[in-house]
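This is the structure I want to talk about, given as structure tokens.
Of the protein chains in this complex, one is absent; all others appear in place.
Up next is chain A:
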Amino acid sequence: MSSSTNTKNISSKPIKINKWDTNALKNALNDACKKYFKETLNYTEDYSVMDRRLYISLISCLFSLYALIYDWFNPFPKSRSVLIACVASYFIIAGILTFYMRFIENGRFFTGKLIDKTGIDPGQKCKIISKLKKYDDIYNLTLEYYDGTNTSTSSVAVLKKSVGNYFDENGVLCYDKYINDLKKIYDQARSNARKVK
């Protein structure tokens, strides 16, 4: 076994996780799905959903940092109005972040675009959402496939299987089994979109 710390090497080693930790299970399956879409199907990942989340967190942290620094230089009674403004804005932005993560992002962990090299086809888009409830073993993967820029030609394919199908006794992910199922729903979504067209 090579001991190189090249990231490609690490990702090609089978993923081993604590099989009782539902978070680790979901993350491992999500990572494997992303890897399949990026490396095998050659999708380029669109980071805008994640970026927006990062920006909202960053802005809220900046508010609290500003409050901290301002209060450090102007001790309490003088900084009262600034503190009120910062505390209120912080909690409002934290509320926006929770709303964003719960309703708008809603488990979506991959948004990808497939750009056609010949430039003829406008390209396909894929949005993948995964859900795994805390003490549940059923992994719900929803794949929304958009053919071309016309969003009316889209189709949705769902994969609902127990995580027991993909992990062995030691918590090692059986990559090939998982990819087989992924490929099935991807092809299913693609053919459905073509039919609608």
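For this structure, a couple of remarks:
Definition applied: contacts are C-beta pairs under 8 Å (C-beta built on N, C-alpha and C of every residue); 3 or more make two chains touch, one makes a residue touch a chain; residues count from 1.
Note that in this section contacts and distances are computed from a predicted model.
In the listed set "Electron transfer flavoprotein subunit beta", "Spermatogenesis-defective protein 39 homolog", "Diamine acetyltransferase 1" or "Signal peptidase complex catalytic subunit SEC11", the entry agreeing with the UniProt name of the missing subunit chain is "Signal peptidase complex catalytic subunit SEC11".
When the full complex is taken into account, the listed residue touching the unshown chain is A:Arg80, out of A:Arg80, A:Arg102 or A:Arg194.
Taking the complete complex into account, A:Asn18 is the one of A:Asn18, A:Thr40, A:Asn165 or A:Ser191 that touches the chain left out. Residues of chain A that touch the chain left out of the display are 7, 10-11, 15-18, 21, 23-24, 26-27, 30-31, 47, 50-51, 53-54, 57-58, 60-61, 63-65, 67-68, 71, 75-77, 80, 83-84, 86-87, 90-91, 94, 97, 109, 171.
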